[in-house]
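Encoded as structure tokens, here's the structure I'll be asking about.
Heads up, one of the protein chains got dropped from this complex, but the rest are sitting where they should.
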Amino acid sequence: MSPFDLWQFLPVGYLLTIAIETPILFFGLSSHHSKRRRIFAGLWLTACTYPIVTLVLPLWLVDHSRAFYLLIAEVFAPVAECLLFWLAFGKEAKWRDFAVIVIANLASFLIGEVIF
Amino acid sequence: MDSTVGVALRGHPSPENINGWPQRATPTNIAASARVFAVVTILCVAAAVAFASWLPLQVSIVTLFLFAGPHNWFELRYFLMRLPVRFGRSRNFFLTAFAGLGVLTLTYVALPFLYNATLWSEEAWYVVIGSWNTALLIWVASLVWLRSKQKPRANWKWTIPVALALCSLNWLGPDLFSLAIVYVHPLIALWFLDRHVRRTRPSWSRAYRRCLWLVPVVLTVMIWQLSLARPLADDNGLFWRITQHSGAEVLPQISSHMLVSVHLFLEMLHYGVWIIALPLIGRIGSARFWEVRTVPIARHPEGFPRIVAGLLIVALVAVGVLWFGFSFDYSTTRDIYFTIAIAHVLAEAPFLLRML
Partner (left out) sequence: MKLLLIAFSLVLLTAFSVNADVPKPKTPDKAAKPILHTGLEIVPDSKLYEAKLQISQSGFNNLRAALDGGAGGSPVVGGIAFSAPRTIVAGLLMFMAVSVAGVLIARSSSVGRAQKTIGAALLVAVLLGAAAIITRGNAGPPGSWRWRNLPQALADGKPTVGGVDVEIVPDDQMNGPTMRLIIPLKKQ
């Protein structure tokens, strides 16, 4: 894909990803997080990592196999999102939250693979 | 005695305080003066839009010839007015400001020479321009951060993600970002005027801000009316330069008439603020603008009257040289002017931040 194709795909892919991940985070994150915060996490975490996954890594790893790209991208996204969640909410972030973030990323990855 | 510097120094009792802000006048009829100010502002905007839309190329040539140099002189004087005698707590802020100003100006001026000396690809040039724009944004963000440290109540942390987002947009289209600077820079003058009016003529502030709404309205009408106007004839070198400067090459599918007119309109507002509005508002109830002693760092016992006078005289000579250059070879002088003029564009950032 050309850089222009990637830019065009970015908003579409983002909408699709948050449509999958936000409900998982909304129902999965610890109950002490307010509803507003859970929705915010659903929209924000993907917004952070999606440019890297969609724009940076495909171009950076253009000479590598798709499997290698997927490995890097799907490791980077949940790790970065867990780190950002911890940076944002500090001690309020629990292990359960990190697990839910990983599950949300796995779900969006699998559904994305089915669709595209 | 400062009279040796050749600039009139006959002492009028100046009502300005040491910070450079004229003391607030107390007009007998505040509402009437605000109305007059608003009417004059509206008339100026109307005149600017009429001329800019009617004969953009011709008026652009005349406007630049007449006002480019003088507006830089007034801007220099205005910045000198805002300069403290001792930097004190603002030392780091001013050091960063002047260091960035010097480095960014020098690198910007070096770009045309680099262009002529190298055979880089178009993409390589995009990277060079994108890097310069990024350095500019980092410099401005640093100044904002340093300034925010002096204002404990102000929370300016939001500028960090905004600066990063602008950096990102810049890399998307470095030439478009540079063009955006060309169009946004004239509007900064309106911000200066807003701060000045709020401090010196608070009763005019409301009227001024209402008048500001005219700018987007006028711009929308101009874009609407001129978007499909015939492209301007850029068949000679000078006209071509004017259309290129307004972005005709970067935005080839937009009417060059619209681009030149919009840019000229903004430039005319810019010149109007620096040459007419700010000196006039400063002068009402104040001393004459050409007197060195009206500049606080020249008036202060520990100040630098000779340096200030010297700078203003050198700037005056530069205005004369610019006029001579325009008369002799307009196109080349225009190119040189717009390259060197980046310094005044950059200088506005720290001084505007000092006013916030």
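The chains carry the letters A and B, assigned in the order they are written, with residues numbered from 1 in each.
Basically, a contact is a pair of C-beta atoms (placed from the backbone, for glycine too) under 8 Å apart; a residue touches a chain by one contact, two chains touch by 3 or more.
Model, not experiment: these values are computed from the prediction.
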item: Touch with the omitted chain, as defined above, among B:85, B:135 or B:250; value: B:250
item: Full-complex contact with the absent chain, from A:2, A:31 or A:65; value: A:2
item: Residue among B:54, B:87, B:120 or B:224 touching the omitted chain; value: B:224
item: Footprint left on chain B by the chain that the document does not show; value: 122-123, 126-127, 130, 155, 157-158, 160-162, 164-169, 171-176, 223-224, 227-231, 250-255, 258
item: Interface with the undisplayed chain - residues on chain A; value: 2-4, 6-8, 10-12, 15-16, 18-20, 22-23, 26, 35, 37, 40, 44-45, 47-49, 51-52, 54-56, 59-60, 62, 84, 87-89, 115
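The rule is simple: only the chains that are shown with their structure count from here on.
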item: Whole-Å gap between the CA centroids of chain A and chain B; value: 43
